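Heads up, one of the protein chains got dropped from this complex, but the rest are sitting where they should.
Each chain gets a letter, A and B, in the order it is written, and its residues are counted from 1.
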Amino acid sequence: MAERTEANAQDRPGGPARPIVEFVDVTKRFGSTTALGNVSISGSSGTVHAVTGENGAGKSTLMNLLTGVHRLDGGEIRLRGKPVTLHSPKDARAHRISTIFQELTLLPNLTVAENMFLGREPRRMGLVNRPEMRRLAEKALARLGINIPPQTYCSALSVGEQQMVEIAKGIAADAEIFILDEPTAALNAPEVEKLAELIFTMKAEGKLIFYISHRLEEIFRFCDEVSVLKDGRHVATHPVAELDREKLVSLMVGRELGELFPQRVPQQDPQTMLSIKGLTTNPFPPKVSFELAKGEILGLAGLEGQGQRAIIRAIAGIDPPISGRVEKTGDDPAQPISVRPTIVAVSQAGIGFIPEDRKIEGLYLPLSIRQNMALGMLREQSLWRPARIKRDEIETLLAQMRVAHADPRQPVGALSGGNQQKVMIGRWLASGVNVLLVEEPTRGVDVGAKAEIYSLLREFSDAGGAVLITSSELTEVLGLCDRILVVREGALIAEFDGPAATEELVMNAALTGTHENQELEGAA
Amino acid sequence: MTVMAKNSPATARSHLASASRFVLNLPFAYVGTALLLLFAYFTRPMLLSPLLLLLIVRQAAPLGIAVIGQSICMRVLSLDLSIGGVVVAVSYILTSGALPFSGPVLIAICILFGLLVGATNAFFITRMRASSVIVTLAMAMILTGVVISLGQFHAPGDAPEVLKFIGQKRLGIFPIALFVWLAVVIPAALFLRFSVFGRYVDAIGANPNAAWASGIPYVRVVTIVHILSSLFAVFSGLLLVGFVGVGSMDIGGDLALNSLAAVILGGITFGGGKGGVLGPAMAAFMLTFSFNLLTSLGLGEPGKLMIQGAIIAVAAMIYASRRNK
Partner (left out) sequence: MSWLNILRFPGRSGLGIVPIGVPIVMFIFISFASPNFLNVQNLSNVNAQIAALLIVALGQMIVAICGGIDLSVGSVLSLTSAIIVSVDPALAVPLALLAGLVVGVVNGVGVTIFAVHPLVMTLATLTFLQGLALLILPVPGGDVPDYLEAMVDFSFLGLPAAFFWCLVFATAAAVVLRSTRFGLRIFAVGANEDNAARNGVNVVLHRISSYVLCSFGGVMAGLFLSARVASADATMGAHYGLESVTAIALGGVLLAGGIGSVPGVIAGTIALGLMTNGMNLIGVSPFVRAAATGLLLLTAISLQPRKAIGA
């Protein structure tokens, strides 16, 4: 693999003070995929250092190395000039590193104060000093201007409030290095203002803040330096003052797409295969309606956590929708069949669901490749009958999918990520469904396998199937999809024609939700 | 060191290593049975006479049948500890005379009863999403409690003739119970091996989340598994009552735990996604043999319990750590 890039040769930032954190040639692998390759970044006291890049660029992985959640596979981390090994979050805390995780880590059954001091509860005579804990919590909350009683259970807080508590918890720690991972994801405007004030105070106090975000306006507003990551590699580090918006975006994106994506064939007279009518899902109240046509690959795009997942899972019957209907066109186009929103009924109706996490929800890792594929073929067979499995079909399919050097008796767990993904898709190809719902079709898959997965999906749609994908990789959505729907806060806010869309257009819509006010709600 | 001297021990060692890996990866039941037989050969050789061995096989048959149900439960990540309760109830229905019917009708009632218990277990496990261990233990408490209280009105008595015949007579030197056991095990093994149902059982065991997300009729499969398990428990009870000849209140009380031990010894574990029927059958024999051996060595009930417990704990820990590797 060509891991070595210009990253090493990149200019080291000349910060205002000596760096207290240095990542030196840091490498991290997950199985066969390299999440980070030879990344070198450093940060100094009294600065706010942005780490940015697309989804999956490796930002969170880099920071998880500093928080002790992941271990290094290569390179080293230096704190105040000295190399350190961080084995656990506890270690990181001892080195005065405090993290505000992107996903909420608050425990619902603990109060705000208990959560804020979990793992370092103040004590008096061996017992937890609750008054002291409450006092400290109140103080930290007050710094952020939050008005939440510290005795409130966290299960009673809104997501935004939880995020603020998470931040308050992070800053209540006596630390000098702070990591803020997408801190504004769930905040409203006044809350962002409070956070801004806080960041400036902390900077003045001489703290180092790593600010992980892909929201450009925040980077320009809060940060002194910005490091850009792409595909696990370090692209560049620049003082923010030397950059403008266009320049930063060009650093983040601007990759040649090459032959990664298969040719799109425009459909004549598209026939509807799946219509979603007035779907509402759990955290998101807006009603969602759209149609999926035969021969089409439709993408749900948007920032992470905006409801794409909830929509596709509601259609699949995994987390049934609160209201709304899904209709599938069968043999008679005039008579669409209503699909009951349970996963068994959905699969019986000829709709396959391919989850994002193939290890947890996708594959039967201890079972062989053949057994995995064969399970798809059983979809329409009776429980009591002998299983009819066409082995030759499986072999053909495996060859077609170019599952590398596969003995079909091998357990699936032994395959690489890309091949596992292919087997998971292959199971549905073998099952004879004609609609596929695919979450993140190429998560954790190397580039070569990506191209093959794209062409598998394209072959499926060309053969008269229809595909709905969600993806947080914009390039993927742009390159693969015939049509793109942008989701923000659970609502469809924009629609683009695949070939006509650009990264900037989609990103803009996803960020601001103001793409020429092309509201799709009216269609419902 | 010469090349020769370096090579041959190395290859021999690697042969040995792969052979020992093969043995270690076998279900414990095979190795354990071999070791036990060896041990008996040196200490209590008379246990190895064909007649006694066949007697032990006959004694093992009820457990062997109950084990099949337990093994499918475990393969779908569930457990059935109500087996003992079902057997006590079956013994009561058959022998107490509380129901004034002929033998065959009573047997039919027992089967219906098994269906009902299995379906009830399944309802609580799949619909109410309650822990299978607790549900089935509670079921065992209820069944045993009710049966013992009813026993005050109708004490258990003689088993129906047809069951006594099956449980006690032999064909040539082979006990009929052995044939019954085979007649249940073989179709069950074939069914689980080749049917769609069996495939789904493997899938659920290998990854329940994936089985759910790929639209396998999860609830239906688990429901059927629990019904089957109770039915096997009924068959086991029929055989046991026939074998003992009279009903009693503590009949089959240890079947649930023994079947659990046998299933684990037979190589089935939570989350393995595989498991045969032969391993647990062998384990049923192994356990029964070991209890006989223990009795002949003068260790009574306490020793038996300790061995059961130790087997379950040690085997479960070894399997779990093997899987985590």
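Brief remarks on what is shown
Just so we're on the same page, contacts are C-beta pairs under 8 Å (C-beta built on N, C-alpha and C of every residue); 3 or more make two chains touch, one makes a residue touch a chain.
Quantities reported herein were computed from a predicted structural model and do not represent experimental measurements.
Every shown chain that the unseen chain touches in the whole complex is listed here: A, B. Of the candidate positions B:52, B:109, B:142 or B:178, contact with the unshown chain belongs to B:142. In the complete complex, the hidden chain is touched by one of B:54, B:109 or B:130, namely B:130. Only one residue from A:70, A:93, A:134 or A:309 touches the chain missing from this view: A:93. Even with one chain removed from view, subunit B keeps its contact list with that chain: residues 76-79, 124-126, 128-135, 137-146, 148-149, 152, 208, 218-219, 222, 257, 260, 264, 270, 301-313, 316-317, 320-321, 324.
By the touch criterion stated above, the residues of subunit A touching the omitted chain are 69, 88-90, 93, 101, 105-110, 114, 118-121, 123, 126-128, 130, 153, 156.
Please note the rule applied: only the chains that are shown with their structure count from here on.
Rounded to whole angstrom units, the spacing between the C-alpha centres of subunit A and subunit B is 46.
On the subunit B side of its complex with subunit A, the touching residues are 194-200, 202-203, 206-207, 209-218, 220-221, 224, 271-274.
By the touch rule above, subunit A contacts subunit B in their complex via residues 316, 318, 343-344, 346-348, 352-353, 355, 360-367, 371, 374-376, 378-379, 381-387, 427.
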